[in-house]
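Yeah, one chain of the complex is gone here, protein chain that is, but the others are all in their spots.
Up next is subunit A:
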């Protein structure tokens, strides 16, 4: 058990605990903030495994932008202090969600654990230049396709917002 193992276990425990709290808490904004901790813990895991660039991008994109957007949207709509019972789901929903989550976890474990094997894998820090080379040479077409997909989603969301907004104005 090296100090790296300990650090990885700690980061993983933080991630898991924060993720559980994020879905079980009854405070809306708390849920978003637990998500921050969970995503931050995941960045910690990446860092311990030697993927520095991925860890930094994780913090920059997910903690710094995505969750901030989530909290911003919560504040724009309704984010009361204290528990919000009107958003609490029924027992049946919760049981089904737990079943689905457990099933996906079991499926992933069944696939990934045999892949991992039993021997320890040497920790090799990944150099940013290698990732850049892979991303923009080998995987450049999937990368571009993804960015096109995101662009389409963006334009779609924009047009939906504009069209419904225009109709509402026309009616009134």
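In this text, a contact is a pair of C-beta atoms (placed from the backbone, for glycine too) under 8 Å apart; a residue touches a chain by one contact, two chains touch by 3 or more; residues count from 1.
In the analysis below, contacts and distances are computed from a predicted model.
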item: Options "NADH-quinone oxidoreductase subunit H", "Iron ABC transporter permease", "RNHCP domain-containing protein" or "DoxX family membrane protein": UniProt name of the undisplayed chain; value: "NADH-quinone oxidoreductase subunit H"
item: Touch with the omitted chain, as defined above, among A:69, A:96, A:109 or A:135; value: A:69
item: Touching residues (missing chain, whole complex) on subunit A; value: 27, 29-30, 33, 36, 52-53, 56-57, 59-60, 63-65, 67-69, 71-72, 75-76, 79, 81-82, 127-128
